[in-house]
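Note that one protein chain of the assembly has been removed; the remaining protein chains are unaltered in position.
Chain nomenclature is as follows: A, B and C, assigned in order of appearance, with residue numbering initiated at 1 for each chain independently.
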Amino acid sequence: MKVSIIGATGYAGEELLRILAGHPAAEVVAITSESQTGENIENIYSHFTRFYNKKLASLKDLPDIAAASDAVFIALPHGHAMEAGKQIVAHGAKVIDIGADYRFRDPAVYEKWYKVPHTHADSGAVYGLTELYRDKVRAATIVANPGCYTTVSILAVAPLLKYGLVDPATIIVDAKSGISGAGRSLGLNYHLGEAYDNLRAYGIANHRHTPEIEQALSDVAGQEVVISFTPHLIPMVRGILSTCYATLKAGVAAEAVDAAYAGMYGDEYFIRLRGRGAYPATKETRGSNFCDIGWHIDPRTGRVVTVATIDNLVKGAAGQAVQNLNVMFGLDERTGLTQAPLYP
Amino acid sequence: MKVSIIGATGYAGEELLRILAGHPAAEVVAITSESQTGENIENIYSHFTRFYNKKLASLKDLPDIAAASDAVFIALPHGHAMEAGKQIVAHGAKVIDIGADYRFRDPAVYEKWYKVPHTHADSGAVYGLTELYRDKVRAATIVANPGCYTTVSILAVAPLLKYGLVDPATIIVDAKSGISGAGRSLGLNYHLGEAYDNLRAYGIANHRHTPEIEQALSDVAGQEVVISFTPHLIPMVRGILSTCYATLKAGVAAEAVDAAYAGMYGDEYFIRLRGRGAYPATKETRGSNFCDIGWHIDPRTGRVVTVATIDNLVKGAAGQAVQNLNVMFGLDERTGLTQAPLYP
Amino acid sequence: MKVSIIGATGYAGEELLRILAGHPAAEVVAITSESQTGENIENIYSHFTRFYNKKLASLKDLPDIAAASDAVFIALPHGHAMEAGKQIVAHGAKVIDIGADYRFRDPAVYEKWYKVPHTHADSGAVYGLTELYRDKVRAATIVANPGCYTTVSILAVAPLLKYGLVDPATIIVDAKSGISGAGRSLGLNYHLGEAYDNLRAYGIANHRHTPEIEQALSDVAGQEVVISFTPHLIPMVRGILSTCYATLKAGVAAEAVDAAYAGMYGDEYFIRLRGRGAYPATKETRGSNFCDIGWHIDPRTGRVVTVATIDNLVKGAAGQAVQNLNVMFGLDERTGLTQAPLYP
Partner (left out) sequence: MKVSIIGATGYAGEELLRILAGHPAAEVVAITSESQTGENIENIYSHFTRFYNKKLASLKDLPDIAAASDAVFIALPHGHAMEAGKQIVAHGAKVIDIGADYRFRDPAVYEKWYKVPHTHADSGAVYGLTELYRDKVRAATIVANPGCYTTVSILAVAPLLKYGLVDPATIIVDAKSGISGAGRSLGLNYHLGEAYDNLRAYGIANHRHTPEIEQALSDVAGQEVVISFTPHLIPMVRGILSTCYATLKAGVAAEAVDAAYAGMYGDEYFIRLRGRGAYPATKETRGSNFCDIGWHIDPRTGRVVTVATIDNLVKGAAGQAVQNLNVMFGLDERTGLTQAPLYP
């Protein structure tokens, strides 16, 4: 397979390059950057010496790039993938968009939360949370790769809704992310002097990943789900941990919760169930495509509390993108994704 | 005032020493440690050179220490303050216990959560969350200094209950703490190799600060309050941030929430209200006795989300202990606590 | 004393505000910022609530500010202090410049290393490494506050040269600094995603603090001293540690080294000698104006290795500036600088 990356110098693009360097069936033929066109990626990311010695092309080269590629990853800021997507598909390549442009079935939701007109409403794009939408991904031409907060939060809560164990109106997701989720661009909140030894909440009940979580959870629940979602910035680089709260329906036993997680994920390679009373730490997934999940039943309050972790740059971005690539092209979905986590 | 510290080598004891070094009306006359008796504190904490050149005594010296002191701070593991407290009071000094032994009005609650018999049930101890129980603290002989998670969580939620704005059955506190909350003792979870660049939840719905938060919130609400409480370990040293969720009663306007916080805390020096839509970061309180609070009203879910931060070693331990000391002895409660936070 | 700060929103300016908030004899009358003129400092640094409620003026207001001040601190990028300094002096106030403009006796050295013309060569400025130049500071109108790397490196090595114990041609200073030394401005090297869990050298043998160290060490040695200086960026916020190497002259005993440090610094409050074989850690000085020094004699190589630490924002910038202010105005030089370090 020949693949290309549009927007290769951000952290998602960089992580795609890292993973693809070890993928036995994919070759990177082109990479682009608008701000550093013409530069060698090895000069931007010195750690890629021995892996990539390749110059950055530009979006202007997209027709040639698409023609030379079987699949193109787009890692651009939201609003920029739709025109690129149209061009790529027109030249016969498949698209995996790491950004938000293709994630919503209803363009009005996208336009409301992202304040940008949707110009590719008939794209036929499929939402690529692989474990939930695998069959659709298999047949897709355009896959919308889920957001980082959304991947881990949906995976954490979905079994509780699928098996009807909780009241959908009571779901609260309190999420904590490392700094890399904000990308490589500069900002005072990501300056080490400000962010180190520090902790803050932001975007409470306003974060754009909220409607994306709701869309998927509503699919699973078969009814509209509205949640509270709070993101926090943690002084670390990689990793997200979502702590999810929901009120159990009357009479639901702890064993039913255990069975729900096992029933939905028992055969999933990339989901590692810790079980009841055992909670994952983010670093246990670092550099890997795993999502680790543990949960607790609190009889005092009647709530279930689920804790789930991922590496936001892998299962939350580039890793799931490669997982989707594998599914779209009929490969074992683990191909290129079998490195053990880097711990400690 | 002459004061002493029983258990001076842990982080709470150390922080008391730091604060008292700048207190214009208190003199430290004795400090103790069972594991390092006879050592000079300056050799254990090199940063105290120029501030303390004093040997550590032992619990065996408690009668003499109590007799020479107006007040004694106890910073021992739970279960060890009760016998010490009896002795100190018998020698005429007042007690401020940083630990949990005196925090519960009902000894059965203490015994259930801490698995230790309570041997000083008639102590007359007062719970020392200063802003809520100031008048009782003023008259107390023994003050139970609140826990770190509890201080910030109670302060965050109390106005919502005091003014009857939320359903008490819906309160969820998701708390995040730096490592120093676990003290200076060794453990794999606090090893930098394990804890750095990492994030974990622990003690979900089982943490011993839960009943303490519930006791105070029940006082404020005038009815029994049961909450969900989840602590997390953050890769930083100082600081706690509690994110608190509650469902607003029907018809409660955002302005009523603003008014509740202003009404309860408008005159409190150590509580800094950020207001609606503005959220504090932990480092903004570092080294100080402040509790910073911001909140958000989410019309989509009908919930209020409050974020509050403290320095766990100051307002969550030693600083509030000194604040209580000041109140007990009729001083301005800010005495010795007016340093600006250390930022960045 | 009425003091003002030109350039109050960077980390040096912020730290001046923090220290001055606790200074019993200084009142901040004006603060400026060119990029945030008109803003309230409390909105830029939320931790200053309860301490400062003051709007930022502009350099345009300098004549009025100078006229209303007894002393003015300048915390501007190099090249901008000279014109400001002239104006301030003309209005009768004293100047303490945190930047580099007044640090060199020979303007040609400044112009060579900083690539900026020197326009105030007749300023009569005094180099304000207080422990070495205290008498000159006492009489000065303009004090050039030393750089952060330079303060700790000069203090570490000076006794060895003063007492003629080492060969001046063999001095190597390997220095390690937290990120705050680079200020609050944005840059990829200070982005937490890049700098966290990472370590790099930079500016080897080219750093602008090199000639400043050499100027002071040459004064002490009574001969020209040329050194190797290597700075490193450490994933922490505050603190510098300099590891200094020099070859002992033949026959110099370890006790002579001990005596040199004691002889030069035995009466200095802000220099804490750990002695031979005991080495300070940066956090032991955090938030304080101390410089901690330890050393080792290696008979295998005939070298002395000295390790010294400071808080770069305090003794390396704002704290020493206040120390100089105290000296210039005849106060006890410890005034406002007696807080214990914030540890852990």
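As a working rule, contacts are C-beta pairs under 8 Å (C-beta built on N, C-alpha and C of every residue); 3 or more make two chains touch, one makes a residue touch a chain.
Since this is a predicted model, take the numbers as computed values, not measurements.
S.K.: Touch as defined at the start, partner being the missing chain; which of C:Arg50, C:Arg138 or C:Arg303 qualifies?
M.R.: The single option touching the absent chain is C:Arg303.
S.K.: For a quick check of understanding: of C:Ala26, C:Ala140, C:Ile227 or C:Ala318, which residue touches the chain that isn't displayed?
M.R.: C:Ile227
S.K.: Out of A:Asp101, A:Asp174, A:Glu194 or A:Asp292, which is the one that touches the chain we can't see?
M.R.: Counting the whole complex, the residue in contact with the absent chain is A:Asp292.
S.K.: Give the residue, chosen from C:Glu39, C:Asp106, C:Asp135 or C:Asp197, that touches the chain omitted from the document.
M.R.: Hidden-chain contact among the options goes to C:Asp197.
S.K.: For chain C, which residues reach the chain that was dropped from this view?
M.R.: Within chain C, the residues touching the omitted chain are 172, 174, 176, 178, 193-194, 196-202, 204-205, 226-228, 230, 232, 234-239, 241, 243, 245, 279-283, 286, 296, 298, 300-301, 303, 305, 307, 309, 344.
S.K.: So that we can see where the missing chain sits, which residues of chain A does it touch?
M.R.: With respect to the unshown chain, the touching residues of chain A are 11, 14, 17-18, 21-22, 45-51, 180, 184, 196-197, 237-238, 269, 272, 274, 280-281, 283-288, 290, 292, 338-344.
S.K.: For chain B, which residues touch the unseen chain?
M.R.: 11, 179-180, 184, 186-188, 190-197, 235-237
Rule of thumb we're sticking to: only the chains that are shown with their structure count from here on.
S.K.: Find the most central chain, measuring centrality by the gap between its CA centroid and the centroid of all protein CA atoms shown.
M.R.: Of all chains shown, the one whose C-alpha centroid lies nearest the global centroid is B.
S.K.: Quick one: which chain's Cα centre is the longest way from chain A's?
M.R.: Result for the farthest chain: C.
S.K.: Whole-Å distance, chain A centre to chain B centre, using C-alpha means?
M.R.: 39
S.K.: Taking each chain's centre as the mean position of its Cα atoms, how many Å separate chain B from chain C?
M.R.: Chain centres of chain B and chain C, defined by C-alpha means, are spaced 36 Å apart.
S.K.: From the mean C-alpha coordinate of chain A to that of chain C, what's the distance rounded to whole Å?
M.R.: So the centroids are 46 Å from each other.
S.K.: What residues in chain C touch two or more of the other chains?
M.R.: 11, 180, 184, 196-197, 237
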